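Removed: one protein chain of the complex. Kept in place: all other protein chains.
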Amino acid sequence: MKLRLGMIGGGPGAFIGAVHRIAARIDDDYELVCGAFSSDAARSQATGLSLGLTAERSYGSYKELITAESQLPEHKRVQVISIVTPNHLHFEPARLALENGFHVILDKPATFSLQEAMELKAVMQQSGKLLCLTHTYTGYPMVKQARQLIAAGTIGNVRKVYVQYVQGWLSNLEEGTGNKQASWRTNPAKSGIAGAMGDIGTHAFNLAEYVSGCTLSHLCADIHTVVPGRQLDDDGAVLLKFTGGASGVLVATQIATGAENNIQISVYGEKGGIEWQQNDANSLIVRRADKPAETWRTGGSYTGSFASHNTRTPAGHPEGYLEAFANLYHNFALTVQATLLQQPATAEALDYPGIEEGIRGMAFIEQVIASGKSEQKWTPFIIH
Amino acid sequence: MKLRLGMIGGGPGAFIGAVHRIAARIDDDYELVCGAFSSDAARSQATGLSLGLTAERSYGSYKELITAESQLPEHKRVQVISIVTPNHLHFEPARLALENGFHVILDKPATFSLQEAMELKAVMQQSGKLLCLTHTYTGYPMVKQARQLIAAGTIGNVRKVYVQYVQGWLSNLEEGTGNKQASWRTNPAKSGIAGAMGDIGTHAFNLAEYVSGCTLSHLCADIHTVVPGRQLDDDGAVLLKFTGGASGVLVATQIATGAENNIQISVYGEKGGIEWQQNDANSLIVRRADKPAETWRTGGSYTGSFASHNTRTPAGHPEGYLEAFANLYHNFALTVQATLLQQPATAEALDYPGIEEGIRGMAFIEQVIASGKSEQKWTPFIIH
Amino acid sequence: MKLRLGMIGGGPGAFIGAVHRIAARIDDDYELVCGAFSSDAARSQATGLSLGLTAERSYGSYKELITAESQLPEHKRVQVISIVTPNHLHFEPARLALENGFHVILDKPATFSLQEAMELKAVMQQSGKLLCLTHTYTGYPMVKQARQLIAAGTIGNVRKVYVQYVQGWLSNLEEGTGNKQASWRTNPAKSGIAGAMGDIGTHAFNLAEYVSGCTLSHLCADIHTVVPGRQLDDDGAVLLKFTGGASGVLVATQIATGAENNIQISVYGEKGGIEWQQNDANSLIVRRADKPAETWRTGGSYTGSFASHNTRTPAGHPEGYLEAFANLYHNFALTVQATLLQQPATAEALDYPGIEEGIRGMAFIEQVIASGKSEQKWTPFIIH
Partner (left out) sequence: MKLRLGMIGGGPGAFIGAVHRIAARIDDDYELVCGAFSSDAARSQATGLSLGLTAERSYGSYKELITAESQLPEHKRVQVISIVTPNHLHFEPARLALENGFHVILDKPATFSLQEAMELKAVMQQSGKLLCLTHTYTGYPMVKQARQLIAAGTIGNVRKVYVQYVQGWLSNLEEGTGNKQASWRTNPAKSGIAGAMGDIGTHAFNLAEYVSGCTLSHLCADIHTVVPGRQLDDDGAVLLKFTGGASGVLVATQIATGAENNIQISVYGEKGGIEWQQNDANSLIVRRADKPAETWRTGGSYTGSFASHNTRTPAGHPEGYLEAFANLYHNFALTVQATLLQQPATAEALDYPGIEEGIRGMAFIEQVIASGKSEQKWTPFIIH
């Protein structure tokens, strides 16, 4: 049972739209049936046609898409809508989609503001529909394995959580060169109050809570706009305190010239530690006192059900970023299909990020930026 | 313009069929329209239905598929047929497909025997149709970069080619445990005269010639069947001589307990060397005398057109085995589309393995096994 | 011209004393002629005899050593005294040694308190003698290469400095098990006001300033005593601001169960970055925008004079921790020898840590601990 998928955003010049579409195709759970790829109707149609859609279902705006699709017969109508627009165009399309009975896949961060994210949660709850937030890195099998091992007590009570996302692509004023990606991500009217912290800091924060199982309680941020002329932060470091006593450090920067996208996390507990990095995404280092470290591998016969459920190839045939992304789409599809069949979804299928992670991410953005401006050391992490 | 794809093989218990289907989907160049997934008609149909095909186009045999599809109107008829059966079922379906006007994607090794491969070439030439042989590893962007750098003289005249494919999955008599993959691959009636040398030795051989640009002239093989009770070789090592004076070593084994699939190649020339391994597939080490080694990366802004053409994500977001496989499908699609449009395909599109690689692979199998049995040191590598 | 070396500390149960002695031997610059290895005269003598010293020059206390050696004829008298005692026993022996005309090698951190370190500087200046502080990691050839590249502008103006020293050996209450190393290092009467921050935080801080060439201006610390019953900090993280605008993060922990001693540093500037870690100590990653990363290697023909001066073996024959330590001893010996010959020492020889680094380290300890207790975010890093 393939789900009928629509897309909002992802037209010419976009990056993440194409990634979403590949992710949707890999496991064959979806059929792309419609899109509003651009606010320019002609460009949207051109994109739609290039993707094999008809002109009729290549809409000129998200409103048009939702209105038109709502009037189609149920067996033809889109079922899941992916929203891959810049942050300022997340909330309205998502709200409208949910209110009109569509499930939503939403690129991160959830919304433009925390307030919006909380409203979206209310809308979602009223709609009875589902929402997946694409925190890609939690889709990696070895990230899931790390979470499961920690949850199972393998490393004991967690003491330290180190997470970092070090990029270099905004080392210069890229937004002054016509780079569309750089332009909206550094524009407060489109990105929100945060640049790096919103774009990649939220990924790091989400990864930290997901893997460690810990809940942030306080933060202390040092936030910078390093490149002259830039309107938003492009660099930051944050001290973290978690409920339960663990502490940590989060680093997110986009101005580390020459660095790629090697997001990484280490978590240490009373009995051991785990270390994972995207550069060696199919390996998970598991350390324990007084024993050789182990390297768990994607596809290993010994991995748990969450890792193996999210794996397609034998150990040593690397799965990558697109497969991690596809795991979000696949698990969301399994969950949507289960609701359609009025059956329970498995724990493995349900293991995708959603609106709660979205709200926490937006709260992180607001409070990390506030902390960056504060002379006070610790800012409590509270979601009102 | 999506190409209409059919599949022969790839039913329940198969491994590579699912990989082919993902590879075909990733870049959205194909629409699966029909299949003969099993010689058991009911199983074939069940697979077809699960893949979203109609019962009518889920055929009970490859002959039925080719006959029936040939009678469909041209705009509906399958255009490209993927053959993912065991080796003994490569030649006949491929021949029939080509003779009936279909392009063919063929899993490696090309055929059951060298003789068949040569016949297939004749059939293909007469048909005017195209054939892609899925030597996956040549689809990796950094493998393509390696080939391009060597072809451009970066490391000077090639001196040494070391290639190895070390696996452990056949460390025990897996074929005695009901493992379907192990069963046919170790069965001379289905696999041909070679086990490990056919299954992975041909990959290593293809990679060696592809990357180095060298042509094998002589070989000297040490071939073993290590696991008692096994009918075919599961291990071997081969000394290589190339025309032009380079020499090398090829290792292929399936009995290295605990090893995964870390196929790797190093090529050294007068001025430098390159090193690549699947475990770090997005990196290419380039060495030169008296300079720091460089690490070229998939997605790097400095990579050449062959690498960048085969890359989907920014540097540091790893692409993996499935994307490498997808590159074969994508380039073949571009080439087929170009012929349909009567336009020339680009050099990048044409860079996929075909029947020549298939013939060389089959010759390698025949001569490496012969060399393994010979008391004579060097066996010339000749294709009659 | 071998220098006559004496040692204070380093008796039974000590760790770093043996390391100092190996470091002193590797390049044959020193001859061990005397020692006060323990405050227990019998134990000191036993150690001395086992090291080939005479009983006469195996002294029962550092005072005895300095007094007795001062009365020996100049050609026999010790010239350089290594002090490898716990922190509370650094200042007095060092002061006495300098005042009596001996050069001093001092284990880090310099003293028990900042006040002592400043006094020691005054004593040293008055004495006209030299002092080397053993911040081992700055002895690695690739650390020196990193400093030189940054000083030469290879990565442009520095933006970010990330340094971390993550250990696990104090994951449990080792000091309760009779572990002598753990005992004094966690004892405020012997170690001073800091545990982890004094023992390894100072190494990380020194490495950060040495490599980056930046000068700390402010810090914001989160300091923990994680293991119940411990008297001093065993974990911390520090946000850093440098004069000139760079910022950074320092992590030092001893409770990361399973972690070894992988001290590491990354520095990013406007034009590129460098990355080094002790786990791969003979490699230095140099990143630049839009080019492949380079791996500089100890022994590489292309390395600069500071790296090559500190290298003994060809590239690929790894040099390790003991050679890094030996580089400090060697460079100090070259400098002492130059003063004896009334010649200028080379820049490479003079490149060893001394009392200034000691004062900065002690200031770091005092202010990082103060910051850890403060509700105020930023503590200026001022040395009065």
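Letters A, B and C mark the chains as written, and numbering starts fresh at 1 in each.
Quick note on the criterion: a contact is a pair of C-beta atoms (placed from the backbone, for glycine too) under 8 Å apart; a residue touches a chain by one contact, two chains touch by 3 or more.
Because the structure is predicted, anything quoted here is derived from the model rather than measured.
Give me the visible chains that the unshown chain touches, in label order.
Within the full complex, the chain not displayed touches A, B, C.
From the list C:S127, C:Q278 or C:T379, which touches the chain that is not on show?
C:Q278
Would you mind spotting which of A:K241, A:R297 or A:H317 touches the chain that isn't drawn?
Candidates A:K241, A:R297 or A:H317; residue touching the omitted chain: A:R297.
Using the touch definition up top, pick the residue from C:I193, C:L322 or C:A370 that touches the left-out chain.
In the full complex, the listed residue that touches the missing chain is C:L322.
Spell out the interface residues on chain B facing the chain that's missing from view.
Contacting residues on chain B, toward the hidden partner: 155-156, 159-160, 162, 164, 166, 168, 171-172, 220, 222, 224, 226, 235, 237, 239, 241, 247-249, 251, 253, 255-259, 266, 268-273, 287-289, 293, 374-378.
Spell out the interface residues on chain C facing the chain that's missing from view.
Output for chain C: 2, 15, 18-19, 21-22, 25-28, 51-52, 167, 169, 259-262, 278-281, 297, 299, 312-323.
Identify the residues of chain A touching the omitted chain, counting contacts across the whole complex.
286, 290-297, 300-302
One rule holds for everything that comes next: only the chains that are shown with their structure count from here on.
Whose Cα centre is nearest the centre of all Cα atoms in view?
A
Distance from the CA centroid of chain A to that of chain C, rounded to the nearest Å?
Those two chain centres are 43 Å apart.
Return the distance between the CA-based centres of chain A and chain B, expressed in whole Å.
35
For chain B and chain C, what's the span in angstrom between their mean Cα positions?
55
Among the residues of chain C, pick out those that touch two or more other chains and give their numbers.
291, 293
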